[in-house]
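Every protein chain except one is present and positioned as in the full complex.
Right after this comes chain A.
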Amino acid sequence: MAAHLSYGRVNLNILREAARKELREFLDKCAGSKAIVWDEYLTGPFGLIAQYSLLKEHEVEKMFTLKGGRVPPADVKNIIFFVRPRLELMDIIAENVISEEKLPAPREAHILFVPRRSLLCEQRLKEQGVLNSFTNIDEYILDLIPYDGDLLSMESESAFRECYLENDQTSLFHTAKGLMTLQALYGTIPQIFGKGECARHVANMMLRMKREFAGSQNQILPVFDTLLLLDRNVDLLTPLATQLTYEGLIDEIYGITNGYVKLPPEKFAQKKPGEGGKDLPTEPKKLQLNSAEELYAEIRDKNFNAVGAALSKKAKIISAAFEERHNAKTVGEIKNFVSQLPHMQAARSSLANHTSVAELIKDITSAFEPFSLPLFHTSSYKNFKPISGDNLSSESFFDNLTVEQEFMTGVDTDKINTYIEDCIAQKDPLIKILRLVCMQSVCNNGLKQKVLDYYKREILQTYGYEHILTLNNLEKVGLLKPQTTTRNNYPTIRKTLKLWMEDANEQNPNDISYVYSGYAPLSVRLTQVLARPGWRSIEEVLKMLPGPHFEERQQLPSGLHKKRQQGENRTTLVFFLGGVTYAEIAALRFLSQMEDGGTEYIIATTKLINGTSWVKSLMDRPEAQIL
């Protein structure tokens, strides 16, 4: 079921199995038939750990969503609440339990807190007078969830907001705990590097926890050589930019949640003869996206401009494979062909799906393709707009991209940008505007007070004054800021870290900058430099970026020091505190695959994000009561 987790450099299936084991143990604690009442947010992440079949094997007969009132009738012995430790959820649970107890035959109630039980919540249940109604109150420590063979996420939806806006470091505590669990399964990580306040905090907690558990440490040969902790606010720029890898674009446009994407169904309609186009499906098409799908693994990290070629190459291979049947003469050959059929058919349907997805994306981005290569060589590109008058979205996609790239290359970042102005005037989606304005601010190390106030006023007048709170939030986390010094150090950072590559090769990349068609994500550059030649070479730049940078070593028990074979790669776990984008993941995978790279990367994060979901998480929208 989750074989793709075990193919990578590090077998992440061990982690999943450990999580499944713990779940089974809890379920068995509540003897007899049971119904699970879900905190809706948890169902997605849980789906990655255990399917319904596992629950069913342990006598889970019904599942409900947590809501007020009473738990729907079901003939079961136990009701188990699977919830995050949140006070508002406790009130709902209390309501459920109180109405349950009025029944002639109340069912036994249990709570499973994910990822950790909380005294505060138990206190609340006690105040509501229901704490003693629970037979079992337990915690299910699910910090890091394996999303793919090289990807772990905590899916903590508002980690960035909590850490950087609200100074609530709960998710960092969970991060540290999650890393301890990881070390319990994969051995102590001998080297820890980090950059940023949160990274420092997590490293401190880890070191403390290690001291606390001293002596109980396992005797496992370390799988990871290095841990790199990176604060998201060290690199605020990257998530703001539009991702240009296949997976990144799917996420930007349709949003990937828990490894699934929902797509408009039209392009996936089965064209059956004689059926006309009448009954177009209305349910969105749901696709699972992970490396278990061979084709997807191959193309997801490519720049979108290279996807078309890859798909058509694949199409040729597949049809050639199907043609093989004509060459199959002997019974043995036919048998051999037939045995490969299921695999081939799966490949064919996978190809069909991704061709449709690529078409969907192309409709939106098409303008970006033909010009992308010469674009950056010609000096006139700024004046050039793609001409496809009937497709406004693609045009706006291109314009948007052009402005982003101007900002990233440092063109006119200190002036009010006409494109942004026009977009506001046309009331384009607010998040798009915010992404652009923030990007300009980040690339200019803050905006002149006049420029900033102008943008803010435009935004408030157009989208509503309530957004004053959102703008305030963006300022607090540093995405928007007034220029305090005249010195803009972004160009220095850009040059030293080679954040802009003029000759990004999208088809056959030779540098990570291909993931943004020119822009090399800062976070990944830091990772790359750390591996070779080391951070000492960029001390100056590191000082310009917020937060401390540090290195810690964890003592290994004697006998566990790895003897590296000649040419054996190092394994580094890169942990993004506050979120990571698919394009950054793609860039790290690219580094892992580089022949002379010498390092393979496993990626972990508090949340998989894109610019939109990220900015959204920072918004405050008070709901007006008057109409």
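By our rule, contacts are C-beta pairs under 8 Å (C-beta built on N, C-alpha and C of every residue); 3 or more make two chains touch, one makes a residue touch a chain; residues count from 1.
Here is the rule we go by: contacts and distances are computed from a predicted model.
Q: From the list "Vacuolar protein sorting-associated protein 16 homolog", "Actin-related protein Arp4p", "Rab5 GDP/GTP exchange factor" or "ATP synthase subunit delta, mitochondrial", give the UniProt name belonging to the chain omitted from this structure.
A: "Vacuolar protein sorting-associated protein 16 homolog"
Q: Going by the contact rule already stated, which one of A:Glu166, A:Glu266, A:Asp503 or A:Glu568 would touch the omitted chain in the full complex?
A: For the chain that is not drawn, the touching residue is A:Glu166.
Q: Of A:Ser53, A:Asn132, A:Thr282 or A:Gln426, which residue touches the hidden chain?
A: Final answer for the missing-chain contact: A:Gln426.
Q: Please pick, from A:Ala292, A:Ala328 or A:Leu460, the residue that touches the omitted chain in the full complex.
A: A:Leu460
Q: For the full complex, which residue in A:Thr65, A:Gln288, A:Asn472 or A:Asn510 touches the chain that was left out?
A: Once the missing chain is taken into account, the touching residue is A:Asn472.
Q: Over the whole complex, note the residues of chain A touching the chain we left out.
A: Residues of chain A in contact with the hidden chain: 85, 87-88, 116, 118-120, 123, 166-170, 172-173, 176, 201, 204-205, 208, 211-216, 371, 378, 380, 383-387, 389, 392, 421-422, 424-427, 453, 456-458, 460-466, 468-469, 472, 620, 622-627.
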